[in-house]
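I'd like to ask some things about the structure below.
Yeah, one chain of the complex is gone here, protein chain that is, but the others are all in their spots.
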Amino acid sequence: MSRTVRSIFAAGLAIVFATAAAAAQTPPPAEVEAEISDTMTLPSPVPTWFFVDGGWDMPGTSIFDGETGKMKGMVETRRLADMAIDPNGRYYYVSETIWSKVDRGTRQDMVSVYDSKTLNLVTEIALPGRILIGSRKNNFIVSDDGRFGYIYDFSPTSAVNVVDLSKRKFVTAVELPGCASLIPNPGVGFSALCSDGSLATVAVRGAKADITHTAPFFAASDDPIFDNFAYDRAKKESVFLTYTGQIYTAKIGPTPTVSAPFSIQAAAGIRPGETKPLELNWYPGGRQPLALHRATGQLFVLMHMGEYWSHKASGSELWQVDLATQKVVKRFVLKEAMNNVEVTQTDKPLLFLNDEKGDGVILDAATGEEKHKIENAGGGIISVPAS
Amino acid sequence: MSRTVRSIFAAGLAIVFATAAAAAQTPPPAEVEAEISDTMTLPSPVPTWFFVDGGWDMPGTSIFDGETGKMKGMVETRRLADMAIDPNGRYYYVSETIWSKVDRGTRQDMVSVYDSKTLNLVTEIALPGRILIGSRKNNFIVSDDGRFGYIYDFSPTSAVNVVDLSKRKFVTAVELPGCASLIPNPGVGFSALCSDGSLATVAVRGAKADITHTAPFFAASDDPIFDNFAYDRAKKESVFLTYTGQIYTAKIGPTPTVSAPFSIQAAAGIRPGETKPLELNWYPGGRQPLALHRATGQLFVLMHMGEYWSHKASGSELWQVDLATQKVVKRFVLKEAMNNVEVTQTDKPLLFLNDEKGDGVILDAATGEEKHKIENAGGGIISVPAS
Amino acid sequence: MHSKGQVMMGFDAMGEKLLRRFAGGSSRRSLLSRLGAALVAAPVFPLLPVSRAEAAKPDRSPEAKTAFARSAQTKDDGKCDYWRYCAIDGALCTCCGGGIHSCPPGSEPSPVSWVGTCINPDDGKAYLIAYRDCCGKPTCGQCFCDNTDRETQLYVPQLNNDVIWCFGTSSMDYHCSTAVMVGAAS
Partner (left out) sequence: MHSKGQVMMGFDAMGEKLLRRFAGGSSRRSLLSRLGAALVAAPVFPLLPVSRAEAAKPDRSPEAKTAFARSAQTKDDGKCDYWRYCAIDGALCTCCGGGIHSCPPGSEPSPVSWVGTCINPDDGKAYLIAYRDCCGKPTCGQCFCDNTDRETQLYVPQLNNDVIWCFGTSSMDYHCSTAVMVGAAS
């Protein structure tokens, strides 16, 4: 112990450990109350909440209250992790890959389970692997009853890991060559889009799986379906959107059926999108270019002006499509071009949109009015609790 | 195996594994040469190189050639890691803290050793701990002969870990109450600044250490010395700068001596800086507010207009101080306010400055001419090879 | 949603427990001889002859107020110019699902912290503020502030706001910072 430091103690000054003891040893004047530190908790996921992934640049999925625009908390998602919300509202699930020394050491794939009220880690469920890609809604899905999780893997062979979330254990890996982008298929297992333009359906029975395919219905290389499509668990339907702007509805079941598509541009009264370059048109684009308000069948699509093969471009407008009448009923002009969109499943739906810088806005879906602007909200995909 | 996938193979199409086999199976026309992938190497650190830490927002320390402005490679520094350059040019050392599961699991403190030519990891030297702070030049220093590394620890007791870099093993932890910010002390061990305003000197002999202190010479709480100070190993001198703008030179040795300070503002012919608010003046500021061109004794200091306690503010000017004559010989007006500055130890010195957004510029120190502008260079501290 | 059921144990017990924890089980007395820089004292660490007089009787006249103190407000703790934030660095927990002395869900307050002495413009008095980091979640993206009244360098760590003040928490991942009222400054 040095002379200097000893002298500090010898002097008998009011030295305290941290500020904790400071409060105890030097009582404040009566009117000043020393505060204590604590930790907040949350209710189960609220239908007006948005879960905004930080994307490539920012770790964590921030939870924003759509009504107030305020942040409520954060779920620990790192770059390339995928989050899913327990349909029963008790847990947040994060499918993630962690190396024991950041970028070296031992690879660890897992589903991390967080309590929705405390946001504390409850447990980890080890996985044999998962894809590293990020910004996808459909690489980690949960069955409608909340019992099973399906996690896409690519190593680079294509497979799906089935996890029993109630027993918190890995069940089986199903090989799924040429398919990806998963859809819950209640009572059956899951479905997926395939490179031959078909929809595959995987009937999972314990460790066994039977794979069937629809006839090819879309051109996976020439006019692909955006893999961030929407799923409506009430109607058991998926809504698909292609690069040119074709909209399909698929009825999900043991033998899914796919509707004839319609063109979003035609639905707005303009020329349908084409795959040929040079032809300028409005095209859908972004990372998460569509959001479905399930109860009313309203589809919100980010649209930009350009040529074909501009499918990642942010949208300067948001088009509202009524799926029943196959009409574009409204075109919202956006102040800033936006890359992702999601909508609450509430009676008065709210839209969340974010851009490539990670700034977000909350709009009233009825009027387009900007309710809140949230800087640095996160640039990744947006989720809402299942309705 | 599904019907669809089987049919792919049955069709006998030119299916190949990755692009590797593609080249082999479908030989290109004679005039097109299929390229092979390889990996570059580097020479030992070059005196005109700048090592720019990504800072809080961006992992990795990017190496830029000051002459061309081009990036040469990257050393793996994550947030809160500290890098040091082997004075013999053979290694880059990274002092870092890694958890086995990113933010949970087992804590692992280490010095990671990278070969300077391949930038490959050579080995790891385990440490008992280190401080988590980042943006500091003097929490991980290497002795002038390259044999020892000194790593500051704060747990929250204050200590320094001594590592034998040639034997690649941890030697001892020296408790150092009330002091931090390390300076190599050749043949002795290291010195450090202390909260009582003194300079401590730690004589390390194997696992034993004797600590002595100079008399207090600065006001650590009222007019602190920026802990990112400069060290000149040729002259065995450290140059210190305080918040108000006082400049000290300390002769480092078994019993360091500290010069009487002079005011940078007075050296520029204006009123010296004061600790009292309300008085507007030019003050030094930033994270790494000074850089020393050792051979010529020219000190470059980031200066801004403001009141006292604005010591983190970026500099709108860069002042060049001649330490011998104690005069400000030049004031460079910066296009953008800059937070960090470093200078090459070459005959024709180059300056690197970066701002809080992580954009950088390279200036000719003789003329102030902007040689290169580098967007997204990194917002952290800047290092150069020892001269 | 503010759960008092999760309130941490009282400060006396906490302080003592942590003292022992950091000391690796050694006695309080031998520990005190080791702590050195980890000690946090009154507003200004009263060690330096040059500053002791000043520290003992802080000058709170308008002329002595910092730029921060002159423009600070007392209404909105979600803004960087809220009076308690005179030396805060980081994301405000009040913008991240927490409160002025409450950590957002799933994060944990560090029992040790850096401190500031901030003037409340409503009464003109100085108060001791503990900037306790909330730890165990990735950095919150909202309301970054970096105020530096009387903020010093690493060799006076209890007055330095760059250190990751997550000691004795189960994770050292920095999430956000609170500004806890400790008492009136002497």
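Which chain is which? They are A, B and C, in the order written, and residues in each are numbered from 1.
Simple rule for what comes next: contacts are C-beta pairs under 8 Å (C-beta built on N, C-alpha and C of every residue); 3 or more make two chains touch, one makes a residue touch a chain.
It should be emphasised that the depicted structure is a prediction, and the values quoted were computed from it without experimental measurement.
Colleague: For the full complex, can you list every visible chain touched by the one that's not shown?
Modeller: Within the full complex, the chain left out of view touches A, B.
Colleague: Per the definition of touch given earlier, which of A:Asp144, A:Asp164, A:Glu307 or A:Asp364 contacts the omitted chain?
Modeller: A:Glu307
Colleague: Specify the residue from the set B:Gly60, B:Gly129, B:Gly253 or B:Gly368 that touches the hidden chain.
Modeller: Selected residue, touching the omitted chain: B:Gly60.
Colleague: Pick out which of A:Ser158, A:Thr212 or A:Gln320 touches the chain that's been left out of the picture.
Modeller: Answering carefully, the residue with contact to the hidden chain is A:Ser158.
Colleague: For the chain left out of this view, which of A:Ile151, A:Leu193 or A:Val321 touches it?
Modeller: A:Leu193
Colleague: Could you tell which one of A:Ala34, A:Ile131 or A:Ile252 touches the chain left off the display?
Modeller: Here the residue in touch with the unshown chain is A:Ile131.
Colleague: Go through subunit B and note every residue touching the omitted chain.
Modeller: Residues 1, 5-6, 8-9, 13-24, 26-29, 32-43, 54, 58-60, 62-63, 70-74, 76, 78, 114, 117-120, 358, 374, 376-378 of subunit B touch the chain that is not shown.
Colleague: Applying the definition given at the start, please give the residues of subunit A touching the unseen chain.
Modeller: 80, 99, 102-104, 107, 131-136, 139, 152, 154-158, 175-181, 192-197, 216, 219-222, 224-227, 276-278, 306-312
What we mean here is this: only the chains that are shown with their structure count from here on.
Colleague: Quick one: which chain's Cα centre is the longest way from subunit C's?
Modeller: A
Colleague: For subunit B and subunit C, what's the span in angstrom between their mean Cα positions?
Modeller: 28
Colleague: Mark out which residues of subunit C touch at least two other chains, giving numbers and ranges.
Modeller: Each of 34-36, 38, 47, 112, 137-138 in subunit C touches at least two other chains.
Colleague: Tell me, which residues of subunit A touch at least two other chains?
Modeller: Residues 1, 5, 8, 76, 78 of subunit A each touch two or more of the other chains.
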